[in-house]
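Heads up: the structure comes next, in C-alpha cells.
Removed from the display is one protein chain of the complex; every other protein chain stays in position.
To keep things simple, chains are lettered A, B, C, D and E as they appear, and every chain counts its residues starting from 1.
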Amino acid sequence: MAIVVRNTPRTALDVVDGLAELGTATVHEAQGRTGLLAARLRPIYRPARVAGNALTCEVPPGDNWSIHVAVEQARPGDVLVVTPTSPCEDGYLGDLLAESLRTHGVRGLVIDGGVRDVASLTAMAFPVWSAAICAQGTVKETPGNVQTPIVCAGALVRPGDVVVADDDGVVVVRREDAESVLATARAREENEAGKRQRLAAGELGLDIYAMHGRLAEKGLRYVDFADQR
Amino acid sequence: MAIVVRNTPRTALDVVDGLAELGTATVHEAQGRTGLLAARLRPIYRPARVAGNALTCEVPPGDNWSIHVAVEQARPGDVLVVTPTSPCEDGYLGDLLAESLRTHGVRGLVIDGGVRDVASLTAMAFPVWSAAICAQGTVKETPGNVQTPIVCAGALVRPGDVVVADDDGVVVVRREDAESVLATARAREENEAGKRQRLAAGELGLDIYAMHGRLAEKGLRYVDFADQR
Amino acid sequence: MAIVVRNTPRTALDVVDGLAELGTATVHEAQGRTGLLAARLRPIYRPARVAGNALTCEVPPGDNWSIHVAVEQARPGDVLVVTPTSPCEDGYLGDLLAESLRTHGVRGLVIDGGVRDVASLTAMAFPVWSAAICAQGTVKETPGNVQTPIVCAGALVRPGDVVVADDDGVVVVRREDAESVLATARAREENEAGKRQRLAAGELGLDIYAMHGRLAEKGLRYVDFADQR
Amino acid sequence: MAIVVRNTPRTALDVVDGLAELGTATVHEAQGRTGLLAARLRPIYRPARVAGNALTCEVPPGDNWSIHVAVEQARPGDVLVVTPTSPCEDGYLGDLLAESLRTHGVRGLVIDGGVRDVASLTAMAFPVWSAAICAQGTVKETPGNVQTPIVCAGALVRPGDVVVADDDGVVVVRREDAESVLATARAREENEAGKRQRLAAGELGLDIYAMHGRLAEKGLRYVDFADQR
Amino acid sequence: MAIVVRNTPRTALDVVDGLAELGTATVHEAQGRTGLLAARLRPIYRPARVAGNALTCEVPPGDNWSIHVAVEQARPGDVLVVTPTSPCEDGYLGDLLAESLRTHGVRGLVIDGGVRDVASLTAMAFPVWSAAICAQGTVKETPGNVQTPIVCAGALVRPGDVVVADDDGVVVVRREDAESVLATARAREENEAGKRQRLAAGELGLDIYAMHGRLAEKGLRYVDFADQR
Partner (left out) sequence: MAIVVRNTPRTALDVVDGLAELGTATVHEAQGRTGLLAARLRPIYRPARVAGNALTCEVPPGDNWSIHVAVEQARPGDVLVVTPTSPCEDGYLGDLLAESLRTHGVRGLVIDGGVRDVASLTAMAFPVWSAAICAQGTVKETPGNVQTPIVCAGALVRPGDVVVADDDGVVVVRREDAESVLATARAREENEAGKRQRLAAGELGLDIYAMHGRLAEKGLRYVDFADQR
C-alpha cells in the first residue's frame, strides 16, 4: 500500500545553488533557527557541501527496495532523503546504487540510517550524511512511499524542499520560503564579513555589540581573584 | 583461572588475503548476511582494510595484561581480537604494544574497547577498529583467556577464524567456511561488475532486476502530484 | 548573578609547552591516572595537539553569551574550556568567535557541547575538542560564570590549570602540580623509549617485564589446542 | 517572533476516547503503521493510558515559558505536546504547572524533553510521557510557538490531531483520519479477540494463519538435531 | 534459507529450577563471571525471576515470523530467546503471542529487541527482558533460524542452555555445565548467609576478610583531615 508521487514541484536550481554556497549554519539562522535535522546525521567524509531538491523516500527496517524506485523519479539537482519507518542502522546504500543515483543527476544522500562501501563512496566523491556506517546490507521485500512528505531525523521534509548539507549537518528549507531565505542569508553573510575584520583586528565582541550595559542589567559582576578568598 | 591455548589452527593466508580484497560488505553477503560485529567498532583512520587469522583475547575492565600474553601466541598474518569481560572504553593498547604486535606479524587490532596513541598508530599505519579512543591506560592485575572462543561486539570469534575489516566495519568468517565464502564472494563481485556498467550507463535497477511486476503485486501505486490534492 | 573573576593565576608557559609535547596519555599516567575529561570530547580534526592555561566559562543551554565575556579575559597561551549548565549540543562557537579568540592569544577550545563552522575551523587550524558538531547556533540572553572553577566533561577545571589535548582526548593538570607532573612525565617518556627499541627488536613484553612468574601465581595456565577436546 | 494560533480545530471527544480504549499498538497498526513517536518517550509511571487533542508547543532549550502560554489555549480533552527546538533534557514541567494544566482540562503531557516532581505527578495521577526525568528546572526568557504544527520525537503533530499514549509509547492520528482509524482499529480488535481464544486453547499461529506453505516457499527447512552433526 | 532444528537436547528441569532460585548474580559468579547478557536487557516489570531451557530464534529487523515458528518447537520449561540479525527496537511480541507461548509451556521471553502490549504482559505476569518497549509491530516476510546457536546481547546461547533472568539481568549457563554450576552456586550462597549475619551484627568486611594487610601492601595510607591542609 505504498505510493510513488510523480511530477512533484521543485525549487529553481539557482536558488538551490545559492543556498549551498552559504552553508547550513547561515541558512539555519536565516530562517529563524528552524529546519535542522538531528545532529546524529554526519558526513561520511569531510569537507563536503551540497544542496538539492529533496527526493524523499521511506524504507522499512533492513529493506532498501524503495530507493531503487526513487531513482526513477530523480531529476538533476536532487538530493535523496531517506528515512526508515523504524530506527535501523543497516547499510541501505552502497556504491552501485550511488553510481545509479549520480547517473540520474542526484547530488548526494541524506539518510537517517546506515550506508556501506564508504571507501568507494569517498573515492567517487558522492557525499552522504548518515546516522551510521554498517557493512550489513538490506533486502528488497517491501516497498515504501516515494516523494511523499516525510519526517527525517526529526525534521519535516517534503519533495522539492531544499536540503542543504555540509560539515555542520543538514538543514531543510521549505520550497515556498527558499527565495526569501536565500536573500536573508546573503544579507546576514555580508554583515558577518564586516565583523570578522574587526574581530581579527582585536576588537572585542563586547564592544562591537555594545554588550556591557545589558550584561550588567542581567547581573554580571566582575571580581578580582585576590579579593575572592 | 585463565588459560592460554597454544597451537590453535589457522586459515591459509591466501584465503585470508583473498577475503581482504573483497571487503566486508561483499563477504558479509556471501556468507548469508552473518558474522558482522556491531557497528560501534570503527577504524581509527580511513581508508583501512585488513584481514587475518583471529588471535583472540579476553581482558577484564581496565586491565590489558592478557594482550601482553597474546603477543607470544602471535603468528604472521594474525589480527588481534580483544573483548572486555564487561564494557570498558579505556585505552587498552598504545603505540608500544602495537610496535610489539607488528614485530610479531600481527596485521591489526579489533577491540570492543578503547585505544590510545592514535596519532602514532595512524602515523605507523597500524590499523585498529575500536569502540572508543581514550587516553586512560590500563593496569596489569588480572590475566584473561587467550586463544579461546570469544564473543566480540556481538559476534562469536574463534582462534583462526578469519577477521575482515575495512571502512564499513568488521566481519568474521568461520575457519571451516573460509574457502567456500571466498568462492561465493568472488562470484558475487563479478556479477556486480556487470551491473555497475549498466547502472552507470543510465539503466534503472527497476529494469535490470525486472522489479515492476513484483512491486505492483506488493501494492505499490503511482499517483500524480497534481491529482493528489 | 554570574561573576567574572579577573587576574586569575596562570601556569608558566614553558611548563605548559612541555606538557603539550608529551601528550595526554603520558601526562595522564604521570599524574596517577587522574584528570581525564570524558571520552565524548573529540577533536574536530586530526591530528591536533595543544596545551594551555584553562580559561573557564559556564554557559546556559543554547546560550553562548559568556564566551564573548571570556574573550576579554584571555591571555596568550590560554585554552578556552566551556561547560554547559545542562547538557546541550548546540553549536556554541563558530569561525567568527574563533577568529576573535585566536587574535587574543587563545590556542584552542575544549567544550562539553557543540560547535559549528567546522570546515572553516579546520581550514584556519583552530583546534577544538567538542562533544558534538551542530549547525544550530545559540542566543545571548543569560551570562554565565567566567574564570571560576567548573566541572567539564566530568573533571574539575580551575582557571590556570593546564589543559592538554590531543587525538586521544583531554587531560587537566592542577596548576600546583604542573611542574612535578612534567618532570614525572618526562622520566616516563625516556623509560618508554628504551622499551620501544627492545619491543621493535622482537623481545616480548612478558620477558622485558618478567611477567611469567606473576601470571602463574594469578592462575594462568597454558594448554594445547589438541589436548583440549 | 513566536506565534500563538487561536481557535484551532479539534477532534470530537467521543472519537478521541474511542482511540484511548484501543491503545497505541492497535491504533498504530490500524493507520498503516505510521504516526509513532520515538521510543525514547516513556511514561513516568505505569500503567498509564490517555488520548486527547494535541495542544502543541515549542520550547527553546532550558526555557519553558511557552508552556505557560499554552495553558491559556487549553480546552478540556487536550493533551499537551511539547518539543524543544534543540535537544534538552531539563525538567520543563513540575507539579505546579501540572496542577494548572489539569485545572484547564488537559489530560496529560507528551514531551521530548525532561520533567521533574515525578513523585508528585505520580501521586496526583497526571500522566506524562517524557524523554527524561531531571531535577533541573528552566528559565522564562524566550517564548516559542504555540498551537503550530511541530515535529515531536520524530513525528509530525498538528493542533487537534489525536495523541494516544499508553505503556507502549505514543502515537499521533491525523485529525482528518481519526474517525476512519477508529473504525479500522475496532475491527482489528474484534478480529484479535477470536484469535486469542484459539491460541489460548493451544492452536498454533502456524495453523491459524496457514503459514506452512509460505514458509516453505521462502526456503525454511526443518532438520533434526541428531542429523546435524 | 533458514532452518529449524528439531529435537534439540534440554537441561533437566530440577537443575533449571535450582538455578532460578539462586538468581543471576550468584550464578554469574559461580561460573567464573561469564555468560552475562548485555545490561541493556531489562525486565518489563519488577520483581521478576525465571529460568528455563533456551528456545532460540533469530529474527530479521522488523519481522517476527520466526517467533511463530518457534512456538511449535516449545516444550514446557523453555524460555524464548530472540535476537534480531541487525539492531531493531520494534515490538516483536505482544500479548497474543505471549498467550500462545504460555499455552505451550514457555516461561518467559528474553529479546535483544522490543516488545509491546506491556500493560497486558504485566497483568498476565508473563515475564519479559527486552532492550526496548515499542508500540511498532512487525511484518511476516522472512523466516529466521530457530533452535540454532545464536549470539544474544553479546552472549552465545545454544538451544537447551539454561537462561536465568531476574531484576539484575540475564545469564546463560551452558547445558554441559549446568549441574556443576548449580552445585558451586549453592555452596557460594551458603557461605554468604554466614557473612550476612556477621555484617548485620556490625563486623567490618575489612576484618571478616582480613584485608588490612593486603591494602597496606597495595599502598593504601590513612591520613587525618586536619593534617591534610
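Note that in this section contacts are C-beta pairs under 8 Å (C-beta built on N, C-alpha and C of every residue); 3 or more make two chains touch, one makes a residue touch a chain.
Everything numeric here is computed off the predicted structure, so don't read it as measured data.
The shown chains contacted by the absent chain are B, C, D, E, with contact judged over the whole complex. Contact with the chain not shown here comes from a single listed residue; of E:V106, E:I150 or E:V171, that residue is E:V171.
Checked against the full complex, the one of D:T103, D:S180, D:Q197 or D:Q228 touching the unshown chain is D:T103. Within the whole complex, the absent chain has one touching residue among D:V4, D:L156, D:L206 or D:V223, and that is D:V4.
Looking at chain D, the residues touching the absent chain are 1-9, 65, 68-69, 71-72, 89, 91, 94-97, 99-100, 103-104, 114, 116-119, 122, 132-137, 140, 142-143, 147, 159. Even with one chain removed from view, chain C keeps its contact list with that chain: residues 1, 32-34, 36, 38-39, 85-87, 149, 151, 153-156.
Contact between chain E and the absent chain runs through residues 23-25, 28-29, 33, 36, 39, 42, 46-47, 49, 166-171, 192, 195-196, 199-202, 204-206, 209, 211, 215, 218-226, 228.
Going forward, only the chains that are shown with their structure count from here on.
Over half of the residue numbers at the interface between copies chain B and chain E are found on both sides, making the touching surfaces mostly the same.
When the CA atoms of chain A are superposed on those of chain B, the rotation angle is 120 degrees to the nearest 5.
Rounded to whole angstrom, the centroid-to-centroid distance between chain A and chain D, based on C-alpha atoms, equals 28 Å.
Between chain B and chain D the centroid-to-centroid distance comes to 39 Å (mean Cα coordinates, whole Å). Among all residues of chain E, those that touch two or more other chains are 1, 85-87, 89, 134, 136, 142. If you sketch which chains touch which, the pattern fits none of the simple shapes: not an open path, not a single ring, not a star, and not all-to-all.
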